[in-house]
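The structure is given below, and queries will be raised subsequently.
Only a portion of the chains appears, each positioned as in the full assembly.
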Amino acid sequence: MKFFTQILKLKTKEELEFINITNQVIEILKQSKIQNGIVNIFSKHTTLSIEINEYEKLLLKDMDWFMKKLAPDQKNYFHDNIKMRENCPPDEPKNAKGHLRSLLMETFQIVPIMDYEMQLGQYQQIFAIETSGPREREIIIQIFGEGEENE
Amino acid sequence: MKFFTQILKLKTKEELEFINITNQVIEILKQSKIQNGIVNIFSKHTTLSIEINEYEKLLLKDMDWFMKKLAPDQKNYFHDNIKMRENCPPDEPKNAKGHLRSLLMETFQIVPIMDYEMQLGQYQQIFAIETSGPREREIIIQIFGEGEENE
């Protein structure tokens, strides 16, 4: 049983942003030398989701529309009433909508590894979805399983 | 490879309720003595979801509003037409909305463990979300990975 963990750092640019991190995960998997197992792609943030979907430019526009339809920008959310919150600094971002959008998505994805490769289907890409950016973000890439013996 | 499993029991109080179970999971992890691995927090119920998000009082009110907006209380759901269902006792709860809300959320969360600790970010808390309470509930806390040798 081998473990290999690395932090993937991102600098997001927009409030709601869809970032393709598939190639970064592939690079880290190569370094791990793990042959059979799983990779856990785990966001360390409540407003940064991890998803698997097709990363197609026009589809990203639909996803953007969809998230804003479900949890609208223009609503008086309780969580955004900063004065009513306990121990809350006045410059706290008004990001209730980001929390709600992330509630519908996932904090992590787990992908099977066989023969040193993630078993993603043809159109499956791994996304980080920023829902309260821009921010500096960290994603744990935790890989474990069977690897080469002579290491 | 070590395995450690424990059942976490909850008594929920409301129909839709957000319960912070982070400390209970931390306690069980301590008992496991597992150093590197994962913890799988797995609900045994179709209307009890597990999520990771920020547990902030006012945000819980937004989440409550959000779930009721997406799957409204006041709708004639097919599943709630108890008479039309096969082999269904007449006192079956009318909980279609709970099933739909849970469909949008997760049955389990998997958190990386490093150096005996869950790698949750600063604001990440583990929630059990009751969507058809009040009920008695069970959550499997399954931990596995590398632990201390001398046990």
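By letter and in written order, the chains are A and B; residue numbering begins at 1 in each of them.
Just so it is clear, a residue touches a chain if its C-beta (ideal position, glycine included) is under 8 Å from a C-beta of that chain, and two chains touch if they have at least 3 such contacts.
These numbers come from a predicted model, not from an experiment.
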> What number of copies does the complete complex in this structure file have, with 2 given?
Replying inline: 3
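Assume only the chains that are shown with their structure count from here on.
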>> What's the distance between the Cα centroids of chain A and chain B, rounded to whole Å?
In response: 20
> Once bound in the complex, which stretches of chain B touch chain A?
Replying inline: 1, 36-38, 51-54, 56-59, 61-63, 65-66, 70, 104-106, 109-112, 114, 119-121, 123-124, 145-146
> Which residues of chain A touch chain B in their complex?
Replying inline: 1, 3, 5, 40, 42-46, 70-71, 77-79, 81, 84-86, 96, 99-100, 102-104, 106-108, 110, 138, 140, 142, 144
